[in-house]
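Note sheet for the following structure.
With one protein chain removed, the remaining protein chains of the complex are shown where they sit.
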Amino acid sequence: MSEPLYELRQVEKAYHGRSVLHIDELAVYPGEILALVGPSGVGKSTLLRLLNFLEPPTKGTIMFRGQVFNGQQEVPLAERRRVTTVFQRPFLLNRSVKANVAYGLHLRGNRDSREQVADVLARVGLQDQAQQRARTLSGGEAQRVALARAMILQPDVLLLDEPTANLDPYNVGMIEEIVRQMNATQAMTMVLVTHNIFQAKRLAHRVALLLNGRVVETAPTDTFFNQPGDPRTAAFVRGDMVY
Amino acid sequence: MEVVALSLRVSGTALLVSTVIGIPIGAFLGLRRFVGRPFVMALLYTAMGFPPVVVGLLVYLLLSRNGPLGQIESAWIPRLFTPEAMILAQSVIAVPLVAGFTMAAVLGVDPQLQQQIKSLGATPWQEMATTLSEARVGVIIAIVAALGRIAAEVGAVMLVGGNIDGRTRVLTTAVVLETRKGNFELAIALGIILIGIAFVVNTTMLILQRQVSK
Partner (left out) sequence: MNKKWLWFVAIFVLALMVAGCGGTAEPTAVPTDIPAPEVAPTDAPAPADTAGERPRLLLATTTSTENSGLLAEILPAFSQEYNVDVDVVAVGTGQALQLGVDGNADVLLVHARAQEDAFMANGDGSRREDVMYNDFIIVGPPSDPAGLQGMTSATEAFTKIAETQSPFVSRGDDSGTHSKEKAIWAAAGIEPAGDWYISAGQGMGAVLTMADEQQAYTLSDRATYLALTLEGTELVILVEGDPILFNPYGVIAVNPDKGAHIHADLANQFIDWLISVPTQELIGNFGVAEFGSSLFIPDSNAWRESQGMEPHSN
């Protein structure tokens, strides 16, 4: 395997002195889709915030593209802008659909984004809604706008935090297909947080199980589901885990 | 009519000054957590409810020739009984209002939206600008509320302006003077102009608000 894109060592995150995440070691490789699974409240979303550099770790180091960051130093804007997240809720701005999609490019000083916006809107099937106000969209449409808004940035890493929870099967299928395509055609690295093990199975190359803020097991998808190394993974995959 | 022009100039400039100062303060208080923030917020809420005439008195004592600022000769310190002194007093009245209402509007924006904004690559300044833009209806209300307060204000401008004919006489102080002289017709006419200006300004702001919030 190639050099990892991310490498976390002894990373700990605590809020008000209470540790919610403790990762001894975790690597993310370029071009892969890594799924983080586990019951809710085990620190999956916290981990994504660390990977997006939205918050610094309390302890430990995060290596990203060969540079090592601990909680002390500011991550350079240029590095931070290589990563973006699509959250469970779309969080659209109270503007038009196309303004929402163009937002990230505008932040980067790119004013002439009309063609790119039209292009990504077509890819998520919303070319006709470009002029519409974002708040008039349905839940599925809004999440597709959120995805388009991230896609247009061509990030090195796309973080997906339960992107299809609460969506209907049509929208789930559509979003999964777009994600798979982006990964296949652009070799975009993705970290997917999901509590849906079937989604992890459908999309991911590797899967990691988190329990109580710790990584229990990381394995290629096939191994993870068919020959889990840890009894807790086996229980989780069988659906026996009580949570 | 010079009284109308001066009223617009004094309140307009004070509004501009307080907008430029108050909005960043409000946005900062709404977005950033720091030690002593609750204390600053309590201070701000107190300042919002400060009687304008007391602000006028404080500015008066500050600018008086035997006051702390009155002894300093500087182009930046306005003299008592000048339009600039009135602008200063009205700005002092308006800044807490603009900052307070802006802060409330910014606090009303979903904190997770800020996380999303940051995740899309916003710098802290861009984050602040976008949040303000999301809170724009509240920010407009902040500006309108401040304008309403200072344009209708009479006590402070009377004290620090001195109601000098042709120099510091504005609509509100002219109404007081004409009423005292018993010129009720003129007082009412000036009052109607004052109400008319308030109506035009508020209508404009309302139209603007509808435009930006739709």
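What to note about this one:
Order of writing sets the labels: A and B. Residues in every chain begin at 1.
Just so it is clear, a residue touches a chain if its C-beta (ideal position, glycine included) is under 8 Å from a C-beta of that chain, and two chains touch if they have at least 3 such contacts.
Remember, predicted model here, so these are calculated numbers, not experimental data.
Remark: the omitted chain is touched by one listed residue; of A:99, A:130, A:165 or A:234 this is A:99. From the set B:122, B:140, B:154 or B:175, the residue in touch with the chain omitted from the display is B:140, counting the whole complex. Annotation for chain B: contacts to the undisplayed chain at residues 2, 5-13, 15-16, 19, 64-67, 70-71, 73, 80-81, 133, 136, 140, 143, 162-168, 177, 179-184, 201, 204, 208, 211-212.
By definition in this document, only the chains that are shown with their structure count from here on.
Centre-to-centre separation between chain A and chain B, using Cα means, comes to 45 Å. Taken together, the chain A residues at the contact with chain B in this complex read 49, 52, 54, 77, 80-81, 83-85, 87, 89, 91, 93-94, 103-104, 107-108, 133, 149-150, 153, 159.
Interface residues of chain B, counted against chain A in their complex, comprise 110, 112-113, 115-116, 118-123, 126, 130, 133-134, 213-214.
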